[in-house]
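Got a structure for you, written out below as structure tokens; questions coming shortly.
What you see is the complex with one protein chain gone and the rest in place.
Here is chain A:
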Amino acid sequence: MNWLRIPRLETFKLTEHVYGKSHMRFELAVDDSFFISSTQIGKIELKDLISTLKPIQKRRLSNFSKLAIGALLNLDERLLEDEDWELVFASRHGDFHKTSELLTSLANKESLSPSGFSLSVHNAVAGMYSIFMQKKVPITSIAAGKEGLFAALTDAYIRLSSKHVNKVVVVLVDQSLPEQFQHYGDEQQNDYALAMVLSNIEDTHTPHPHTLSFTRDVQFTASSADSPAIPIEFAKWLETSQDQLHLSGQKQSWTVERLSS
């Protein structure tokens, strides 16, 4: 699904939770999550995260792919056993280190690396994960600037509300910008991946460690250039006992709240 189409869906699908006309709100359960960021990379080896893959599968994985697939592989697979589930992949820049290598080759009028080119599309990692897992599931790939988390969760909520599936797996991944693009950075530069298994809060089949509401604020407050990326702030908050979290991107501000169980 294209992110640009989501605002139209909001008006049809999300009205049941709308308080005011410009007030979007939905609820989701987080049944499992796995988060890795720069501060742990080194302590946790990326290769250990993907140790269950065959050597032939690991061979072409960039650090970006290892982060994304590593986070997905470390979710509790029992939650997805015998379940219908779908996948939402979101990344602001995609595998930008690979993209910038390809762009450099083009600028130098060199031939492009065929394997680099074959993995340069935004949804390449999601596709590889689907092949490795032998899971033919519908996949959404999203690039929505700083707002990737909200776009991904909105998509997950719509998929869960459609009742076609009981679980939606969401993965958010990004890396520190390549050296020559660092001066365009407008948030803290970190490598991270956050994978989650989401379900409808009304689904009583599995226990929900976290039940959350997401409300889009009427007022937008811009984030500063040294704020951490939104998925990082969210993942860290999830591990605390705080009730509320305010998050701001480029165009949207959201409030996340824990629902009392």
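Of note:
In this section, a contact is a pair of C-beta atoms (placed from the backbone, for glycine too) under 8 Å apart; a residue touches a chain by one contact, two chains touch by 3 or more; residues count from 1.
The rule is simple: contacts and distances are computed from a predicted model.
According to UniProt, the chain absent from the figure is "Acyl carrier protein", selected among "Anti-sigma factor antagonist", "Threonine/serine exporter family protein", "Sugar ABC transporter permease" or "Acyl carrier protein".
Note on the undisplayed chain: of the listed residues A:38, A:100 or A:113, the one touching it is A:113. Chain A residues in contact with the hidden partner, per the touch definition given at the top, are 55-56, 59-60, 111, 113-115, 118.
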